[in-house]
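One structure is given below, represented as structure tokens, and several questions about it will come after.
Here the complex is missing one protein chain, while the rest keep their positions.
Chain naming follows the written order as A, B and C, and within any one chain the residues start at number 1.
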Amino acid sequence: MNFASDNVWGVAEPVMEALQAANDGAAGAYGGDDLTSDLQARFSEIFECDVTMYLVPTGTAANALSAAAYCPPYGMLFCHDESHIYIDECGASEFYTGGAKLMPLAANGGIIEPGLFADVVNIHMTNPGHCSTPAMLSITQATEFGQVYGLDHIAELTSIARDHGLATHMDGARFANALVSVGCSPAEMTWKAGVDALSFGATKNGVMGADALLFFDGKPHEGLGSRLMRGGLLMSKSRFLAAQLLAYLADNLWLDLARQANGTAGKLADGLSRSTHARLVWPVSANEVFAVLPVDRHEKLKTAGAIYHPWMTAGPSRESETGQDEILVRLVTSPSTPEKSVDEFLAIVGG
Amino acid sequence: MNFASDNVWGVAEPVMEALQAANDGAAGAYGGDDLTSDLQARFSEIFECDVTMYLVPTGTAANALSAAAYCPPYGMLFCHDESHIYIDECGASEFYTGGAKLMPLAANGGIIEPGLFADVVNIHMTNPGHCSTPAMLSITQATEFGQVYGLDHIAELTSIARDHGLATHMDGARFANALVSVGCSPAEMTWKAGVDALSFGATKNGVMGADALLFFDGKPHEGLGSRLMRGGLLMSKSRFLAAQLLAYLADNLWLDLARQANGTAGKLADGLSRSTHARLVWPVSANEVFAVLPVDRHEKLKTAGAIYHPWMTAGPSRESETGQDEILVRLVTSPSTPEKSVDEFLAIVGG
Amino acid sequence: MNFASDNVWGVAEPVMEALQAANDGAAGAYGGDDLTSDLQARFSEIFECDVTMYLVPTGTAANALSAAAYCPPYGMLFCHDESHIYIDECGASEFYTGGAKLMPLAANGGIIEPGLFADVVNIHMTNPGHCSTPAMLSITQATEFGQVYGLDHIAELTSIARDHGLATHMDGARFANALVSVGCSPAEMTWKAGVDALSFGATKNGVMGADALLFFDGKPHEGLGSRLMRGGLLMSKSRFLAAQLLAYLADNLWLDLARQANGTAGKLADGLSRSTHARLVWPVSANEVFAVLPVDRHEKLKTAGAIYHPWMTAGPSRESETGQDEILVRLVTSPSTPEKSVDEFLAIVGG
Partner (left out) sequence: MNFASDNVWGVAEPVMEALQAANDGAAGAYGGDDLTSDLQARFSEIFECDVTMYLVPTGTAANALSAAAYCPPYGMLFCHDESHIYIDECGASEFYTGGAKLMPLAANGGIIEPGLFADVVNIHMTNPGHCSTPAMLSITQATEFGQVYGLDHIAELTSIARDHGLATHMDGARFANALVSVGCSPAEMTWKAGVDALSFGATKNGVMGADALLFFDGKPHEGLGSRLMRGGLLMSKSRFLAAQLLAYLADNLWLDLARQANGTAGKLADGLSRSTHARLVWPVSANEVFAVLPVDRHEKLKTAGAIYHPWMTAGPSRESETGQDEILVRLVTSPSTPEKSVDEFLAIVGG
């Protein structure tokens, strides 16, 4: 019963096989290999446009590099107040931008409301030279709370951003989970809705350690390759990053894996919503379940070996959602989460 | 009728005379002059302890250097969500720390509540290595809204900070105004209440351009002199900075100037509170008045040549305090603000 | 005939097998897995002391993090003027330190002379507060020119460093190649000779993408884990990094691989030194050969499909070593370089 995170699980077998297959002879280093070129073409195909791609070992790297691309040191990046880039990356975006300011927005379930975003951007535009310059919006799809933006919602946010001269980045650590949840095309969920750059997450969904930063804005992004190198992020044997992602994208593997993880989460949510001992904090649309449990059930689950994280809201403006003798927990599923773990978990929670 | 800021006014005459007096012969550069040594001794006398002093040309520099002293790049600095360091210094603290995270706390009138501070610090201590490390608290005295912390309040905050391993900095851009308002000694308002470092502001209170960063913690702060130099902040003809502050501190000039400015603000506040056309947002304890005026009176004032800033709350969690046809304005007084400006202003607002 | 670099080749089979073997069930993320603990213990065993270990995806990351550990933003790091950290990492050490100064030392074959190092350190200690503070020495073993420091030479450098309060880092991108060349123990080549930290390179020697930063100095290095995260370097599925290195260290695989690569380089060097058409720039002690070839042979080699880099000295003080109609080339061997590539290369160069 391991629901700690999607990254506690291993690698999908086709990805592992691709690594073995790529291990033959010599190949150009630092992105000069054929697989990297193939992957670039594959991404452009999947996203139906000319994509500029940077391969990175972690999603945090993709997020922070996108910030460096759009936000000068004296710039301001808007995000929700419990987003990964704001509180879980130890200041990676501050680091890669050279000290930009991340402005947190209160957001239920991590979904930023257009009205609040517009208000806060406007306030920060009234005092240039004293206030950091609004430069960028980052949204997470699916959010850190498993919520999924609708396409119109995304378009509304990116439109406000564009009107104020801001770029929009999407943190897609769980992009595939959101995609199969919304049921649209990759292009529709990104550049067709006004998104300029995407952290294309794969590691949480069955890859060993390979994500990509994709740009849809047609700009050169000079210097980003240099930033990759000076970040210590440019892997020399690049073919092995590309091989992972090519296998991930082949034959709809990525979508199948995400459907599997979402399905497991859905089953878990379903069971919890039917129990008198649990209540869901948000509807479950992807592969994360946030539930309030009685402390005694929580103890029982721990005793039985269940692994998951109690959750605390960390943003500056949030109130606690739990009563006394209750605990808020996060349960994450992956493509590898065994179905019997769900059954076992629900049995302990009880009806 | 200029209430735009305390820094639109000039220099107190004794300070100007001190500059002229200091302009004689050769003197050591970069702090190697006698006046700088004298000032160091004078600060230690006034604060009743061994003070470590760095002279700077701006208050922003003092604030940002204190952040660099206490907060590593991967650290977190707590401040209120409309503080000068958070929204008015273009990210100076992010810059000097190398990209630390400033965590904004909602705070009425800029006064941070101990309970909220303790809660937020605790939340950010649960995920080390992912979350930036809580390292420092910065409070403003008097606040950017003219509010003044009581000594017990300060002690309570610094005690929470210390218990969690955090240092406490006080932004004293209007330190003298707060001091005469509280009516205590400099030592009582700082290190005796647990404050480790102070941005000692003087420029807003009759000095040309000279502030000081003072440390009370007895630590060496190695490297701070180097940071001063690499910030372009180390003025070669240092004697002229020291001369300004020596004159400012002589014969209680600094306290007299602050009393003058506070008195003028008090008179203005008094008049407004008696008018049916205005309402004060907060009680006035120092040299800043925040009032809500009808838009038509605001127009009249502008037409009559009154200069001041309409104000918007910029923090992520604040609601507007104004109704329709109303405007929130900030009125700042200085030691040089003519009394007749106040009379004229009140006359236009009306009874 | 690919002599472009050791990182154009793939992964040793036992390393690949270890990845497959590690892909089973769930495991703690971000270093919380058993393999990472095992590896920590294994490194301590191999280096005969308590080692503090950070796993990274690239050697550049290890180098830059060591700089961050020892060199403050206002610090100075001494290195040779054509070292990887100085000219091939796009300023990674400047980035991770927050803008420290790398002071280049002229060095034949990348070997820093103690006398020059001592002189330059002393000069930079005479003007504190104006000059960046000497904080760290970094040496490369084997050097970027395939030269290998003797143990006494290392000890002499680290002794000067220590006497001036500087830490010593060793860039061991080709540590194994140097180790088998010197024929000593890992401990002897590092902490017993006064080295405080080591970038333990493995990727160039048969690993997919996994290096380690090792500290021997017994200090806590608080904050380095945070720096890893904010650099985007902390891989979530950490077990796969650890698995690679455990396999690399098992059964002396790493030393066997290095011996193989060095042997191939030795054979190549041997052949070139016997040819009338080539001359070696430095003796060959590890897996890199620097040779001057006539341009016509160079053209022939290229036509025959040989891949390698013409080399230019990039440091500020070096003179060219080549005559007219000559070219300086770098030839790098790896454990996978086919012996027949050497034969073919030598045949084209001629006797």
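In this text, contacts are C-beta pairs under 8 Å (C-beta built on N, C-alpha and C of every residue); 3 or more make two chains touch, one makes a residue touch a chain.
Here the structure is a predicted model, which is why all the values come from computation and not from measurement.
Contact with the omitted chain, checked across C:V120, C:L249, C:A286 or C:V329, is made by C:V120. Residue A:T133 is the one among A:S5, A:T36 or A:T133 that touches the chain not shown.
Here one chain is not drawn; of B:T36, B:T133, B:T168 or B:T203, the residue touching it is B:T203.
When the missing chain is restored to the complex, the residue among C:L55, C:A69, C:M103 or C:L268 that touches it is C:M103.
The chain not shown here touches chain C at positions 73-74, 81, 87-91, 94-95, 97-106, 120, 123-124, 126-127, 129-132, 312-314, 316-317. With the whole complex as reference, residues 30, 72-74, 98-99, 128-130, 132-133, 223, 225-227, 229-230, 234 of chain A touch the missing chain.
Listed here are the chain B residues that touch the chain not shown: 2, 4-5, 7-11, 16, 19-20, 22-29, 56-58, 60-65, 89-92, 94-96, 203-204, 208-209, 226-227, 229-237, 240-241, 307, 336.
Criterion: only the chains that are shown with their structure count from here on.
Among the inter-chain contacts, the highest number of C-beta pairs connects A-C. Centroid analysis (C-alpha atoms only) places B farthest from chain C.
Note on chain placement: the centre of chain A and the centre of chain C lie 34 Å apart, centres being C-alpha means. Residue positions 89-91, 94-95 of chain A are each in touch with at least two other chains.
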